[in-house]
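Note that one protein chain of the assembly has been removed; the remaining protein chains are unaltered in position.
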Amino acid sequence: MPDTLGYTFVITGAPWTTQAPQSALSVARAVLAAGHRIDRVFLYGEGVHLASSLASPPSDEHNWPHLWSAFLTEHEISAVACIASALRRGIVDPKEQARYELESSNLRSPFEIAGLGEWVEGNLKSDRVLYFHGAN
Amino acid sequence: MPDTLGYTFVITGAPWTTQAPQSALSVARAVLAAGHRIDRVFLYGEGVHLASSLASPPSDEHNWPHLWSAFLTEHEISAVACIASALRRGIVDPKEQARYELESSNLRSPFEIAGLGEWVEGNLKSDRVLYFHGAN
Amino acid sequence: MTDTTLHITNKAPDHPRFRYCLSAFKEGDALILMEDAVLALTDQEQALPSTSYALSADAQARAVANRAPRQQLIDYNDFVQLTATYSRIINW
Amino acid sequence: MTDTTLHITNKAPDHPRFRYCLSAFKEGDALILMEDAVLALTDQEQALPSTSYALSADAQARAVANRAPRQQLIDYNDFVQLTATYSRIINW
Amino acid sequence: MSTLIIIDQSPYGSWAGREALDMTFSLAAFDQPAALLFVGPGVHWLCQGQNADNLGQKSVEKNLSAASMFGVEDILADAGSCARYNLAIEHLISGTTLVESIRDTIAGYNQVVFAG
Partner (left out) sequence: MSTLIIIDQSPYGSWAGREALDMTFSLAAFDQPAALLFVGPGVHWLCQGQNADNLGQKSVEKNLSAASMFGVEDILADAGSCARYNLAIEHLISGTTLVESIRDTIAGYNQVVFAG
């Protein structure tokens, strides 16, 4: 029987633009099914849009931000949107809303906002780091 | 002296991902400087992120959504984000916020949300339609 | 430093990075094609290494699964197994 | 239907759509290179039509302006002038 | 005023192609002549037998099969791209026309548009 491995997922492609969040979710389910561990999901670049609480697709389509947040919550997996990527792209939590004096916030739970240090930590601590980029 | 021409701009690239909103703004200023008219700016696909009221870049960087909205307001130019593109990507106005029972809205004034019919109209009424896509 | 490598790419065969990926392939390496990269299974212009795999779900969506060798198609569980086997992975 | 056309592209020379753009070029057409497409000014692998222009701001940013023929560089006002002159425009 | 919409990317990997279809159907809905041209990896939009259930996406094949009913005038595929990916006309949805030259094809339309 193989050892249990820890994975960090880095998602850089946005939903409804790339397939990255969909592929990553299928792989994530298979990682857990194989008995491995997901240490953290890190959203970078365009990938931060996966953490939007306002994405509202037609009702006959999958809502990838919702599916991802349900998966993360169920399995108690840490999920972080890079602060530099998120703020430029208009993904903010209540703390940044207050700091920038914005009229609202739109970060979906359980995603948190943090720096690239979390990615560096994943590189050091996880056995595997998988990247899910856009195809263009 | 040349006739005055009417232009429709279609922007499909997001700020902080593509150069499209920047190029489009430089061209838009030159269009007005040449005595022409901009009938409408239509945001499609990833371009809808230009209408985010929450984009918060570092203070030493240009804020493209802010620069665009100031330009549109000053010159009283109609600007529309495609409703299908915007809702999927989490750009919503108060009306859609209510309809989808969302906790907030994030559409920046003077952008409005409307359908592709506005793009078809631009095709028919404007003398020129210019597209600003991402480079990838 | 010269362990074998699992290369994973999601780029279509006409994307410049797809070519970089193939040019980096060494003996003993493996290649997974996912998303748009599965189109390489039927690309007449480019040969693939013999240890190439393609995600079945992506190949079925794009209707290339029925025109490609069966043994190259893998599911997400196989994908994870390969990432567990190879300690060095490059996502192109 | 066979008016001359102003082709505008922002794609780098190694992007597949850049090649489609060049392959669509007809005699009497003009080409504007903007954003990443200005790299084509110094690309040794691809020849450009003689009626090619490049946005100066983009060429300066990428430091190709000083290595390209001066007469090909245009500013945003020239860009608008060209879009007014040609009634048929394709944004590649 | 006839418009040609070009799709040059694979289906499913990015959303731009779906948004190009929406543009096409929107033109047709307003009685504006519209046609589609598929080139490069984009020719796979036309393949018969697409099954995207395992991706959680809807197949685009049905949309395209209904294109002529919605008033889309022509569905064109670049012959060279089909040859590259080993696609014969019988692999493609019915009503597809192969074209030999992108240059000659686009010359027949007033407008030529990409969705992204």
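As written, the chain order gives the labels A, B, C, D and E, with residue 1 at the start of each chain.
Definition applied: contacts are C-beta pairs under 8 Å (C-beta built on N, C-alpha and C of every residue); 3 or more make two chains touch, one makes a residue touch a chain.
This one's a predicted model, so the numbers in the text were calculated from it and none came from an experiment.
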### Query
Where does the absent chain touch, in terms of which shown chains it meets?
A, B, C, D
### Message
Need a quick check: the contact residues on chain A for the chain that isn't drawn.
### Response
12-13, 44-46, 84-85, 115-117, 119-120, 123-124, 129, 131, 133-134
#### Entry: chain B residues touching the omitted chain (full complex)
16-19, 22, 26, 60-62, 134-136
### For chain D, the residues touching the chain missing from this view
10, 12-14, 35-36, 39, 42-45, 56-58, 60-64, 66-67
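In the analysis below, only the chains that are shown with their structure count from here on.
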### Message
Going only through chains that touch each other, how many steps at minimum separate chain A from chain C?
### Response
1
### Message
When I count C-beta pairs in contact, which pair ends up with more: B-D or B-E?
### Response
B-D
### Query
Looking at CA centres, what chain is most distant from chain B?
C
### Query
Compared with chain A, which chain's mean CA position is the farthest off?
D
### CA centroid of chain C to CA centroid of chain E, Å
26
### Message
Quick check: what residues of chain D touch more than one other chain, meaning two or more?
### Response
15-16, 91
## Note on the structure
By the touch definition above, chain A meets two or more other chains at residues 16-17, 19, 26, 134-136
